[in-house]
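Missing here: one protein chain of the complex. Every other protein chain is in place.
Chain IDs A and B follow the sequence of writing; residue 1 opens each chain.
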Amino acid sequence: MPPLIGGIFFMDLLIFQAPILMVQASLDGILLGILFALIAYGMALQWGVMNIINIAQGELVIMGGYIAYFMYMTGIHPGFGIIVSPIIMFFVGWGLYKLVINKVVDRDLFISILATFGISILTQQLMNFIFGSDVVVAQSNFGTTMLFDGMVTLPNAKIFAAIVSIVFAIGLVAYMRKSKLGRAIRATAQNARAAKILGVDTEKVYAATFGINAALCGVAGSLIAITFTLHPYVGLPYTVRSFMIVIVAGLGNLPGVALSGMGLGVFEEFADYILGTEFRIGSVFMLLVFILVYRRFKLSRKREYLK
Amino acid sequence: MKKNNLILYGGLLIFGLVAPFIFPAFKLQISFLWILIVLAMTWDVQGGQMGYNTFGNILFFGVGMYICASTQIGMFFPLAEWTEAGGEKTFIHTAPQYFQGFFAGLILAGIIPMVIAGLIGYGILGLRGHYFAICTLGLGIAAGEIAGGIEIIGAGQGLTMPPWPKNIGDTELRSEFFYFICFTLVVATFVFLKWAYSTRFGLVLNAIRDNEDKAEAMGIYTMRYKIIGWMVSAFFVGIAGGLMGNMVGYIEPVEVAFAGPTFGVFMVLMAILGGKGTLWGPVIGATFFHLFKEGFWTFFLGWQYVALGVLIVVIVVFFPEGIMGWLREKYPERFGEVIDEADRKAQVILK
Partner (left out) sequence: MKIKNFIITFVSAIALLLSTTTISLAKVVGDKIILGAAVSLTGKYSTNGEHTKNGYNFAVDRINSMGGIKVGGKTYKFDIIYYDDESNSGRAAQLAERLIKQDGVQYMLGPYSSGLTKAIAPVTEENKIPMVEANGASRSLFTKGYKYLFAVLSAANQYLEVAIDLAVEKNGGKPIKIAMAFEQDAFSQDVRIGVVDAAKRTGSKITIDDKLPKELNDMAATLAKVKATKPDVLVVSGHSKGALTAIRQIAEMKVDVKMLAMTHCDASKLAKQHGKNSEYALCAAQWHKTLSYKDKFFGDGIKYDKEFKAEFGYAPPYQAAESSAALLVWKDAFERANSLDKDKVRDALSKTDMQTFYGNIKFSPAGQNIAKPMVLFQVRCEGDKCENKVVAPTKWAAAELVHPIPKWSDR
């Protein structure tokens, strides 16, 4: 309730009067952040390997969520979405790569931004046709964990989401280390031409990478279906968040992605309490701008130093 | 050749001047086209000539719109009461008040975004490539979200513009009035940019696009030119925003003012469709786009965004050079060397 005097809003300080809210905000933020980090990890993967920025990332997430929702509608527990959704989404990602993305891989990054932006508009609208623009939710009925005499509540669905995200992330890291495809992907990321010469089918690697990214989005989406709400037009904030996390953490730095994801989650929750909910999304985007500008000044200092 | 030019520009000018009387039903439709052309041309200053693909010019559009509206209202009435949710009072602008407010608002709508561009330019234009693109995307969306939280400008429930004053003429006069303001704006933008591109300024912009580091190494203080370029865009886009607000009559923070998913993307698309980095490209692109949109769009009833998505992908992936680029490739002898007639002669002599 930021009171408004002469058009200037003041901060809401309730959070400092009731410190228990800080615990709540931090825990909420961390759980949320782990989920963001999963999406961001997918983005970092395909950015690193293919040098593509995928604006449709958020739409892939929502699409994955709708798969879980669809299962829920047919009577299956939406929790199983974390298994079905990535499988379907992997093929969606693969198909998307074969249709469009393969034509923008070696091009200017801006082309990939615009092209995936087009895909994002397209998928939003198609989802609108298939699932309607109604806001939908899938019930997990996982219950709630109470802490501090019921003052801090953690929905079990969110805890479930965080655990699943961590499991998938660790599984993927192990897969990238051990498996043949994983090694091929890492080799392509390091030097696509050299990998090609050494017999790696880079085309297949790219398709698989994009598929894995979509599959991760699918997992995250089905988790969002049971923790938040779904509708076709909420994808972009997820894209921006994952982009931000990747920029802060850097490519190929999984602990960094996890940490900055949690940092972002906590930042959002605190912004929500202090500035008011209406500025929540705005503050995420502003943070993006600040981070980029900060990064630019830091880098330019380095450049001068190098001179 | 000069004569030919004269015929062309004269013809276009006359077309623009008489159009509202030949096609009275399309007055506002054509006014929107002029606005779109301004947006596409000013986007091209960054995206085409300078090689900085911005999604953030919509910021200036929205700021201009809000500044213009606030000035128009705030000059005569308390703004807070005007925008108060469900406010009880009704304020009516008299004719002189309306026009004073309108022109004062329009001037400020140009100047303030320009100042903002100057202020944030140093930080933001230092970013390169996709970082710049994403940063400006964030800037535009953040602005919309923040405007949606500020109550004095109506917050999320929007701001209704003062209506056309009673007793000085009907809606036809209103449409004509806005038509000619828009037309003046598009002519001014075109003339200014044509002149600017012909100066050293235009050359520096192209140098930045082709190789910024080299340009810097050659002793050009590129940042200064980048900021000036952005300020020029901001000025014209801000005025376009102020006009748009008045023409639509209702300002909503994310749908009308900081309309990233519509105008913000359209301006990029139009410039690319026409051919970025050319003077005429954005004009042609905007015209095609507007015709396509108004001609076919309304018949899709629900499918238009699917069509838009496909259009974006197709244009960007298969047709990134745009109409002008295609023409140049196809008919290099006709379209290849357009501006540098003197240059070509000089080259011939050199041989």
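Some points to look at:
As a convention for this text, a contact is a pair of C-beta atoms (placed from the backbone, for glycine too) under 8 Å apart; a residue touches a chain by one contact, two chains touch by 3 or more.
Note that this is a predicted model, so its numbers are computed, not measured.
Of the options B:Leu28, B:Ala104, B:Ile168 or B:Met223, the residue whose C-beta touches the omitted chain is B:Leu28.
Touch with the chain omitted from the figure is made, among B:Leu119, B:Ala188, B:Met218 or B:Leu291, by B:Leu291.
Although one chain is not displayed, its contacts with chain B can still be listed: residues 1, 4-5, 7-8, 11-12, 15, 19, 22-23, 25-29, 32, 85-90, 92, 145, 148-149, 155-158, 160-161, 163-164, 171, 174, 244, 248-250, 252, 254-256, 259, 262, 280, 284, 287, 291, 294, 298, 300-302, 304-305, 327, 331, 334-335, 338, 341.
Against the chain not shown here, chain A presents residues 1, 14, 18, 20-21, 24-25, 28, 32, 125, 128, 132-137, 139, 144, 146, 150-151, 153, 155, 157, 228-229, 231, 233-234, 237, 269, 272-273, 276-282.
Going forward, only the chains that are shown with their structure count from here on.
Spacing of chain A relative to chain B, judged by their CA centroids, is 33 angstrom.
Chain A meets chain B in the complex at residues 4, 6-7, 9, 53, 100, 103-104, 107, 109-111, 113-115, 117-126, 129, 236, 240, 243, 247, 276, 278-279, 281-283, 285-286, 288-289, 292-293, 295-297, 300.
Contacts from chain B toward chain A in the complex involve residues 53, 80, 123-124, 126-127, 129-131, 133-135, 137-139, 141-142, 144-146, 148-152, 155-156, 261, 265, 268, 272, 302-303, 305-306, 308-313, 316-318, 320.
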